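All protein chains but one are shown in place.
A, B and C label the chains in the order they appear, each numbered from 1.
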């Protein structure tokens, strides 16, 4: 805990805020947990106590003004992200913000403009880019090990749907779930999407349909470097959290399989049985939650740009918009069509 | 070689004809190689000699009239299939016909009508249905082991493109290569396609594009039982013949991986190295070529309908037509639109 | 069936004789099924009929004297092997003989001397050397891919014990089952065993113990090139025929896993389920039965020595003898101690 560490102030001590705060306090070299804020009485105090102490503030502004806070980590509810990004930018604080900034494109753009004006670093919390499996695929692709990239297949299925009341405010499948896959597709291809075709429907739970959403989808994306990408999504996978991808190119294929809790198999007269994939995203992406903040801290320390930029936060919102329009109009939709700019 | 075996007459002793003839002569219980015909002088004689003898005929009609021939196996070039199906039907002979009957829908329909009128059994040579991996998926699906089927993903990539002069007469990627995947999708789902959306382009070899064809494609199919299916195709896979699928449903997923020539791995300081998939379709589908004829012979013996019907030969032609139109018009195309009926 | 093919006469049309005869008749280029003999009336005639004809003889001597017989394949009961080897050697015929020549060392030596005097090629039927998995391990070892070989682990477990009346005449576990693993160890190491330590007991069926045999064993072998080898055996494996090995050296490890009937997995809420290993040795070693005869025929055609020599038939008998003495005396036993020479 020397003066050289970067003091992080965490806004929001909910599920993801606690994870980030705990990682900062104990597992991220070069960082320290400087401050906490949560609107619920006592919550920040309790978390701070468990983690060896942090300045607990009574307001977001208080935290941002705390001289111990070198950068802010925004983990509050989605509808507050854009406002807090703008406030942090105004306070001149580097920002790590959970995804998405907003599902409203104009709100996103206003926040990004504030960041640009303030010239503060901003990293969006697309943590899956830091998953060791996916990162190894990207490394192989960048190293030319698959040759010229051609076909990207992403499978992304959750173990079970979120509560119905969450569905209602989630922004819909494409904004809430596929948005991670949109980001993954951009990360893996290093390219920009041109057009999107999506089919989607209700297969898991009719009440999801009654809430105006879908739970199963197939998306086809054409990228401007010639890569074709397909994504398949389901809100339910009986066998656990299914997060795989494969990237095929002129010289070969890189393929990321699911993590499992152990590598023990049982052979008996009925078959050879292996462990299911990790069931919960907090387990599966445990490493990536830590690694993304580590990367943010290192970016601040070294002066390089954060690995996930504001634009990386903006484009997936456009893609979700295009996917929704594609389903509604049963045709491929170009990104230009849905971009307000 | 008792009187109870079924005598098969093979029309065409090219690559696939030789495989079928050899299997019939030595590895298909209940069948015998009764007769052979090939337009090239001496070819049928030589093959017959290698296989312990068969009646070699100087014309297709001669073979069909041979009383030793209980059923015909049509392995000649694609443009002769429909004509020979009609002739065999007229001769009252059960028919095994290599796929496709024709890439022209009207020609297909005329041949199927002849078969219907003659009331002879007809099996189309979609051999992949008999591959042990894919068959096990279908078994699991039919047994309810994945619950209600929802998403089918098919990967089908050839090790390398066929010769350019073949490309020119192949009918194009969808009729020549994807047609197997269209059949597989119908086999696995047990359902009928409603609409198809396809993107396709030239990624492997620009000369394929100059020949008016594509070599890389992504196809999305909506089936009438609610299953979404995606297919990805490439005319080239550096690592071998890539033929996989996975079928996802409400209770789980069945997943067919590639066959390999052996199960030995090498671990050294650079990694753990496994064998590539079998490289050539004759190796990969060796079992299925034998099993499809075995099934045909058993169908004839028992009086049950062949496992792959004339309609199973027709619908993939429609699907290829729809895929071509989808690429041309950049929109999903319903099967009805392309059906001349 | 040209004059250049090698005519093989098969002695014994039991289970393994039928396999060899069928392979010779249909699947081994360069060979033809010239003649058959079986002591049971009508058996050879029926098999010959199924396979397109062969000279059926009324005696072993008759077959050996048949000018159409270029070489003999001895598939009769084990107690006749040595006698027939000697007779075939006297008749100047190259010999393929199923393992073991005899479980009596003196009888083995007498037969091998007859072969040496007659200077006829002899191949012993240790077919597992021709299994694609094990062969790939040996290829890697010979190519230096594991560096200097150090530790060889062989797992060899049968799905279920043979009938008790067979156990009684089998010669015991080491002569009947482990003998294959002894051969495999010599094949993989390319070296000679120095000493053997074995523990063994009855774990599968007490009646095997009552018959004076064991059903479970662990064997440790020290080879003269410094390799340590361990073998574990069981007469019963609930999950199928378990035939694996791994060879560890200074630069890496080659590892052969079991073959499976298909590569389809099922993921459901209880786990990820794969197919069991092939259950029966005739399925697992189908390829190797064919390949060993192919190799024999090619050796005869090219004049090179057969791949599995008479000495390869002798040493495993010595090893089984040493293993039996080790169990009895609870100490390591050198090969010299048990060699009558």
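One rule holds for everything that comes next: contacts are C-beta pairs under 8 Å (C-beta built on N, C-alpha and C of every residue); 3 or more make two chains touch, one makes a residue touch a chain.
All figures in this text were calculated on a predicted structure; none of them were measured in a lab.
Residue C:220 is the one among C:220, C:286 or C:309 that touches the chain not shown.
Interface note: of C:237, C:266, C:291 or C:323, the residue touching the hidden chain in the full complex is C:237. Note that of B:50, B:250 or B:267, the residue touching the chain absent from this view is B:267. Only one residue in the set A:79, A:136 or A:336 touches the chain that does not appear here, and it is A:136. Residue C:151 is the one among C:151, C:282, C:311 or C:328 that touches the chain missing from this view. Remark: the residues of chain B touching the chain excluded from display are 238-239, 267-276. Not every partner is drawn; the one left out touches chain A at residues 1, 25-27, 49-50, 52, 132-137, 140, 145-146, 251-269, 275. Contact between chain C and the unshown chain involves residues 147-148, 150-151, 153, 155, 157, 197, 199, 201, 203-204, 216-218, 220, 222, 226, 228, 230, 232, 234, 236-239, 242, 248, 250-253, 330-332.
Heads up, the rule we're going with is that only the chains that are shown with their structure count from here on.
Taking the mean Cα position of each chain as its centre, A sits at the greatest distance from chain C.
Centroids of chain A and chain B (each the mean of its C-alpha atoms) stand 43 Å apart. Rounded to whole angstrom, the centroid-to-centroid distance between chain A and chain C, based on C-alpha atoms, equals 58 Å.
Shown for chain A are the residues that touch two or more other chains, namely 238-239.
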